[in-house]
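Inspection log for the structure reproduced underneath, given as structure tokens.
Only a single protein chain was left out; the remaining protein chains are all shown in position.
Note that the chains take the letters A and B in the order they are written out, and that residue 1 is the start of every chain.
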Amino acid sequence: MEVALLFLLIIGLLLVGVPIAVSLGLSSILFLLVFSDSSLASIAQTLFSAFEGHYTLLAIPFFILASAFMSTGGVARRIIRFSIACVGHFPGGLAIAGVFACMMFAALSGSSPATVVAIGTIVIAGMRQVGYTKEFAAGVICNAGTLGILIPPSIVMVVYAAAVDVSVGRMFLAGVLPGLLAGGMLMVAIYAIARIRNLPKGEWTGWREVFAAAREAVWGLLLIVIILGGIYGGVFTPTEAAAVAAVYAFLIATFVYRDMGPLATGDGRANLSLFRHPAALLTALVHPDTRRTLFEAGKLTVTLMFVIANALILKHVLTDEQIPQQITEAMLAAGFGPIMFLIVVNVILLIGGQFMEPSGLLVIVAPLVFPIAMELGIDPIHLGIIMVVNMEIGMITPPVGLNLFVTSGVAGMPMMAVVKAALPFLAVLFVFLILITYVPWISTVVPHTFMGPELITN
Amino acid sequence: QCDEGETVIKFSHVTNTDKHPKGIAATLLAERVNTEMNGKACMEVFPNSTLYDDNKVLEAMLQGDVQLAAPSLSKFEKFTKQFRIFDLPFMFKDINAVEAFQASDAGQAMLDSMQRRGLQGLAYWHNGMKQMSANKPLLLPTDAQGLKFRVQSSDVLAAQMEALGGTPQAMAFSEVYGALQQGVVDGQENTWSNIYGKKFFEVQDGITETNHGIIDYLLVTSVDWLDSLDPAVRDQFLTIVAEVTEARNKESTAVNAAAKQSVIDAGGVVRTLTPEQRAAWVKAMKPVWDKFADDVGADNIAAAQSANQMTN
């Protein structure tokens, strides 16, 4: 009962325009002061232990930074060129290439909106030039962009792993097959629509173009080798992999692609050579471009982590009042089996996704449902992937959907137009969600093969 | 579920409730308090670090936000460096010697040594003796040379690994299994029950039965809270604590023996040392004592040595 009040307060504050972080934090503080005997100091302590006590979350700023260095436009352009060379000649080729490019960019970036911005900016314009409607282009990119959090690396997966204490490495590995599957399903859907509606197709430009484009794009794509290979090859922890990825992305953007930093020149002219300007090795560190990228990545980290830290305050208050136990008992007493339970989880997340930024929502919901899932014998990694896919759908459904906002901004379309445009592909993602929810094998086969099952020894 | 008027005792710990020696003891303590002290006191247990981790729980206790905790002994080095005695390698020859030292005057005095800082030790809870494992056989200390070992955050344990020519690495406990499996670190040290519970044996070449150190816990509360209790309530509570401690500590040897057997049954390799091999390990690690002797105090070391002899 009291808990219902707490959640109503949070939603009320959200709707009148209080920032998410403050809505979560303030509601939790008021709840704690009224119903518990813990001190305000314990809230401050919890706020700080969002950093000190959750080493896993440290991967987030590094993945954001790596993605920021990779989002300078040059990387996306090279990836898109490669995609078009590979699949541009199919019916609906440019749209399929857009999905393919989103999948590749998702492998460099941990967030979905970043994927939409980077790929959407170029592909939507390109699609319109060859005769697609603006709506179709926006719908495709809006959906494919959600793969940013399913294909590793993924900030949302890091948050899930931190919230319930499972291995980030396993979560990343678990996202690979579902990510390929979701991307594949979207491409097939586009192909089918293209055949029916007779959409434009490009020309096969030959293997030479494929190889030339691949050679250009490979520096960026090597990032995923560093991240996944580094974690599974036993070179780094996931957090270290993220930091190495950030350093690598900086080096590639500054010294190889030279899209930014001291060796970059304005549009159109050839970039400078490092051999001619060796001082760049030092000046790159303090170059305004580097500083700006660090600040932009820092700012995004700040806003995300401030939400997460306040969600952790809510989690602390709920734990302090033993709410998760009560919910677990109630649900088990109601005789929920795994199937019914997963439906409930899906519904909670789909509704919650309407109001909340995905990471914050996960921090709150995951600890509530995790103990029940373990009682019911659900694989913790499978549960994580279900949650991630729900977050993806939340991003493209109204009224609140991160990718809808971003796509409408990038494409210059009203929100409702994007919503309508996204609908056919949203249906594809729904089928995908059902598949993921009831076929655990898709999520677990890769991590089990490489790392064995996740142990819950608690 | 506490009733109006009952003294609420929040016990925050970091393990499960039904398999780990500490978790079992905490559960038993809560059951007894909640039945025998019904109406007077009520204990809520928060397992699995859901409320606080070991690094934060003592802060929360001093703030009055939690009343009981049982961190491992090395966590108390911040409060008084005497507690480093429990991390020094080969200080105690077996768990009986540890038990004898803890029961001695020196050991009991350590329970009270942090009153100045606001903490009162109530009882020592055993986990057991530490064993070593790595991704290659460890029979002589030279085998550990150049390996990366995950250690608990402690200067003594870092120095111990450096004395072996290894590299100590700090790492969250939850990441250790993955790090061992992938080879980010090569080895670790732990008790049988932790090695079995966290399945470390699956991702190591084998476990060497070194018994070189111990992992025990200190059941601790705040001085201010204990003082605030009604004397009758306090006495009854402390009596229950003492009885639970005795019952569970008696079991600890069996728990670790069972865990060791389970490791073997599950296909883990367990290596025992010959007296000569063991002497080599002692010789390699004991120099660590010099560095921390002043922190620990000569009387405590003497008491530990006599505990070793007493339990022959």
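Everything that follows uses one rule, which is that contacts are C-beta pairs under 8 Å (C-beta built on N, C-alpha and C of every residue); 3 or more make two chains touch, one makes a residue touch a chain.
Basically, contacts and distances are computed from a predicted model.
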{"item": "Hidden subunit of the complex - UniProt protein name among \"Aldehyde:ferredoxin oxidoreductase\", \"Xanthine dehydrogenase family protein subunit M\", \"TRAP transporter small permease protein\" or \"(2Fe-2S)-binding protein\"", "value": "\"TRAP transporter small permease protein\""}
{"item": "Contact partner of the left-out chain, one of A:Y55, A:W204 or A:Y232", "value": "A:Y55"}
{"item": "Residue touching the undisplayed chain, where the options are A:G229, A:G409 or A:P424", "value": "A:G409"}
{"item": "Identified contact with the non-displayed chain, of B:V8, B:A170 or B:V233", "value": "B:A170"}
{"item": "Contact set of chain A toward the excluded chain (per top definition)", "value": "13-23, 25-26, 29, 33, 39-45, 47-48, 50-52, 55, 58, 61-62, 65, 71, 111, 113-114, 117, 120-121, 124-125, 235-236, 239-240, 243-244, 246-247, 291-292, 294-307, 309, 355, 357, 399-400, 402, 405-406, 409-412"}
{"item": "Footprint left on chain B by the chain that the document does not show", "value": "55, 59, 62-63, 78, 117-118, 146, 148, 153, 155, 158, 167-171, 224"}
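Basically, only the chains that are shown with their structure count from here on.
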{"item": "Centre-to-centre distance between chain B and chain A (centres being mean Cα positions), rounded to whole Å", "value": "40"}
{"item": "Chain A - residues contacting chain B, complex", "value": "37-39, 41-42, 45, 49, 52-53, 55-56, 165, 167, 169-170, 231-237, 316, 319-320, 322, 324, 367, 451-452, 455, 457-458"}
{"item": "Touching residues (chain side chain B, partner chain A) in the complex", "value": "1, 8, 15-16, 19, 44, 46-51, 53, 55-56, 59-60, 63-65, 171-172, 174-175, 177-179, 181-184, 197-199, 202"}
